[in-house]
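The complex appears here minus one protein chain, its other protein chains still in place.
This part shows chain A:
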Amino acid sequence: MQLVVSLAIGLLAGSGVWLLLRARTFQVIIGLALLSYAVNLFIFSTGGLRTGAEAILQPGEVGSLARYADPVPQALVLTAIVIGFATTALLLVVLLAARGLTGTDHVDGRERER
């Protein structure tokens, strides 16, 4: 199972990095989205991949890792997801504004000299 998730992380990160290095703004946004999936999954996986672990405590109980999933990476990733959305929105708007100003959607604001 670990193999599947690590391969998935690798695939997402690879596609993301490839797109990050492209010249068009939309490619960079998509690349960043893919890369953040990969990173979120990676952070999530540092808590160990547990199937069927309980996420909710029994009232009055002092939880232990034997029964429950690790909440710390989950809390980290939860905020990361929301922040990731916010930064994607900001990047999108910046790039749209840049496109309006420069007339091109090249990441440098001007087409590559050939």
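One rule holds for everything that comes next: contacts are C-beta pairs under 8 Å (C-beta built on N, C-alpha and C of every residue); 3 or more make two chains touch, one makes a residue touch a chain; residues count from 1.
In this section, contacts and distances are computed from a predicted model.
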Review point. What does the UniProt entry say the missing chain is called, choosing from "Dihydroorotate dehydrogenase", "Monovalent cation/H+ antiporter subunit A", "Cytochrome P450" or "Cobalt ABC transporter permease"?
Key: "Monovalent cation/H+ antiporter subunit A"
Study note, to complete from the structure: Across the whole complex, the chain not displayed is touched by chain A residues 1-31, 33-34, 37-38, 40-42, 44-65, 68-72, 74-75, 77-79, 81-90, 92-94, 96-97, 99-101, 103-105, 107-108
